[in-house]
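Below is one structure, written out as structure tokens; comments come after it.
With one protein chain withheld, the remaining protein chains of the complex are depicted in position.
Letters are used for the chains, namely A, B and C, taken in the order the chains are written, and counting of residues starts over at 1 for each.
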Amino acid sequence: MATTELRTEEMLLNVGPQHPSTHGVLRLVVKVDGEIIREATLVIGYLHRGTEKLAEDLQYTQIIPYTDRLDYLAAMINNHAIVNAVEQAMDLQVPERAEYLRVIVAELNRIASHLLFLGAYLLDLGAMSPFLYAFQERETITQMFNEISGARLTYNYMRVGGVKWDAPPGWIDKVRAYIPHFREKLKMYHNLVTGNEVFLGRVKGIGAYSQEKALGYGLSGINLRSTGFKWDIRRNKPYSIYDRFDFDIPVGKNGDCYDRYICHMMEMEESLKIVEKAVEQIQDGPVMGKAPKILRVPAGEYYASVEGAKGELGIYIVSDGKDKPYRFKLRRPSFINLQILPELMEGQNVANMIAILGAVDIVLGEVDA
Amino acid sequence: MTEANENKQTTTADTEAAPVEAADKPAAPVKTAAAKPAAAAKPPVEESPETIAKRAEAQKRLDEMKAILEDKFGEGALEETGLQKFQPTLVIKPEYWLPVVTYLAHDESLTFNYPECFAGTDYPAKGFIEVALYLYSMSNGRFITVKVRTPRDNAEVDSLCSVFEGANWEEREIYDLLGVNFKGHPNLVRIMMDDDYKGHPLRKDFSVWEQQ
Amino acid sequence: MWNNVLHWVDQPFTSATYLGMLLGGVLTLAITLGAVTYTIYGERKIIGWMQGRVGPNRVGPFGLMQSIADILKLLIKEDIVPAKADKALFMIAPIITYVPAFAVLAVIPYTFHHYFTARLNIGVLYYIALSSISIIGIVLGGWASNNKYAIIGGLRSAAQMISYEIPLALSMLGVVLLSGSLDITRIIEVQQQNGLWNVFPQILGFIVFLIAATAELARAPFDLPEAESELVSGYFTEYSGFRFAFYMLSEYVYLIAMAGLAAALFLGGWTGPFGLGWGWFWYAIKSFLFIFLMFWLRATMPRARVDQLMGFAWKYLIPLAILNLLISAVEKLYWLKG
Partner (left out) sequence: MSGVLGLLKGLGVTLGQLPKKKVTLMYPDVQPEWPDRYRGVHKLMPDLCIVCNQCARICPTSCISLSGTRGEDRKLHLETFDINFEICILCDLCTEVCPTEAIQMTDTFELAEYNRDAIYKDMNWLTENGKQHALRKGLSLESTEEAVEQNNQLEGNA
């Protein structure tokens, strides 16, 4: 008997751009040895629309609808990012009520985005129901946004200097009533998912990375916080009126998929707290401040960021004093967070690949811009 | 807003290249620098004391950083310094780009270990492409912008992949959209556009019609 | 004459019994297909309800014709065979999977009288032996498709089903030991005589059986072979039309057969409470409970990972099943002497 080793062959598996769980049009080329991944390469750009180039030919107001289409799951926060950047550059004052409305919609949108993460992630892991439960709640938020902004996904709600519309009558009460309702639902999600042994087995200790690694990769948002690093733009570089609210920044410990999951869940609670405070404090008043009709950012370079649903969403504007930006660069958190994937996937099996990819929580609209 | 930008302004205006040697000059008094561009747009706005204090603080930081870097790398390392709004900005000479950023990231008293934003901008009027890197120091909570300039034809900058892993895709994006070659990059291929795409879309002289 | 047709199993081979066999086969197939159709419908409805949806509701009243429409659609679809596939194997694989799935139904005693089913004195063995043939069809289908997802799915299911057959068989052994027979009808009769369903003395065995059966049927949380978020559709990624329908059918036929087996081995088969008649009715109820459990699990559970799954079978289930066998032996000695 020859005692030669069993000859195995590596196989090149092309996952995506059309694949059930690549969250859009991400393409992964993985070299697998059986089920173990030896090397993973990411191919992106299938959804590249050249937003940065387009923005160079657009006035600042016209860019706002384009930002809706970056992270289309949290378009309010994208709106907030650009209006915040332009306002900071132009030193514009925003009326109180507008600030409160912005914070309310942004935090509700964060909840909606995290809900989608919860649903989609569990769907990736093979559980169907959380997806539909999450969408039921997301639908309520979407409906509220529909009432205030007239759209369900691409809100185009904020304007430089304020917001487009005041809240319709009764809207604030609806938000107020939603908070206790959603707290109940969060408990339900915890019952359904967090205690599930099969789920824990899939996510605990999977895809862990260290704090140094996360910083070196420039990760932000929950991907950075899951390693235990307390870094939240709302707290560390306060913008809008976030310094008026008292909220915790949930952090993880090990930087694994479980920590990322639990941070999402806890952040929903914190966002709820902010919304609760905001609907308490909101006063009547104008929603649009004094802003010139044609916005001209003074010449110079500006960078301002907000805490997006996926991480630090930054806007870098180079202006030459005209009504259109000279250069408009978006620091897209999904794009930067995605980079760490190949490293995490090495040596994992195919099932973990999906678990890791889902936990990083990316939106391809934002990755490809 | 400050001198660096002011210089850009003037150079854009008279299109003549030759970036002014800002590093040699002391930073201009804060107040006048701030007032000038504002005056161009609309009547000067009354600045609040906080803004002035904040700007003075930023200027102090900038001078500090400048001193540290000049001390370490000599006077020639910096091309220009200035404030953008409240952000200390240092333009570094291409040959010092990699060592300066490595030093900023790894030096124990500085530890600018978090790359926040990586952006490239094309300035055809001034004849260079600028790569800006926003750095944050997690240990002492400071922000800084470092920049490097490279001529438009045959644009080349040292890659920062050895310092920040996260620079990899950002540099690929800048290469793809602006055509800057990053020396020492492990995998410098297009990231957004097709592999056989010609031209670099974010360059100001790019035209879609030339594609066909 | 009719006696011969209905009770063909116990009669000598004549034209009447032959007719009975033929009729029985066709009728069982028709009933099974009907049951599968409405199992699929039921699954979609129940899971839909659990998720706040209404489920199928377009075709026919309450969407009752939905599954029939789906099957019709599958049957009239173009039969696509990938160019690089191994054609012969690709075509034959679904049949290899389906035939044993249907054949195992022969020993499931829906009623005491065994209309159209066989009273086999090695029924349990027959079930286990035949059901393992299906794995060959699945692996072949995965391999012959010449698709990477399909081959991973095929190999996963081979590993999974072979692993879980052991605890499944071991958990049945406890029941066999208690009743002293491999004949499924006899097993039910013993339960009837004792007035005690096997689920009580065999509670550990029942749990092992449930878990192993879920894995054997490749249903959530053990639906790895077709894990759609990883492997698109696993071994039948490349299948379409009626070949796909064959795979689907065998999956659901197995579900029904396994439900019947669970009802027979652990839940007293056709015996109703208080000695009530209507054996087939109680049998249907018990089978439905098992099927409902599968749907319920599917609505709740995420999917396990492949290495966890294998580890679970070998590290926990098999030792547990062996422990159960030991307990059964003790019970047989001191408690249930019948």
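Remarks
Here is the rule we go by: a contact is a pair of C-beta atoms (placed from the backbone, for glycine too) under 8 Å apart; a residue touches a chain by one contact, two chains touch by 3 or more.
Keep in mind that what you see is a predicted model, and the values were worked out from it rather than measured.
Contacts of the undisplayed chain with the visible chains, over the whole complex, involve A, C. Although one chain is not drawn, the whole complex shows that of A:39, A:56, A:96 or A:139 it is A:139 that touches it. Screening A:156, A:319, A:334 or A:349 for touch with the missing chain picks out A:156.
Panel shows subunit C; residues 46, 48-54, 57, 296-297, 299-301 of it touch the chain omitted from the view. For subunit A, the residues touching the chain absent from view are 58-59, 61-66, 68-69, 129, 133, 136, 139, 143, 146-151, 154, 156, 164-166, 168-169, 188, 191-198, 200.
Here is the rule we use: only the chains that are shown with their structure count from here on.
Greatest Cα centroid separation from subunit A: this falls to C. Once the centre of each chain is set as its mean CA position, subunit A and subunit B turn out to be 27 Å apart.
Each chain gets one centre point, the mean of its Cα atoms, and the points for subunit A and subunit C are 44 Å apart. On the side of subunit C, the complex with subunit A involves touching residues 47, 50-53, 148-149, 152, 156, 220-221, 223-224, 227-232, 298-308. Residues of subunit A that touch subunit B in their complex: 44-45, 48, 50, 52-53, 88-89, 91, 212-213, 215-219, 229, 231, 236, 296, 298-303, 305, 312, 314, 316, 318, 320-321, 326-327, 329, 331, 335-336, 338-340, 343, 368-369. Contacts from subunit B toward subunit A in the complex involve residues 1, 5, 8-9, 12, 37-38, 40-41, 45, 51, 84-85, 87, 89, 113-117, 119, 121-122, 132, 134, 138, 141, 145, 164-166, 168-170, 173, 177, 190-194, 201-202.
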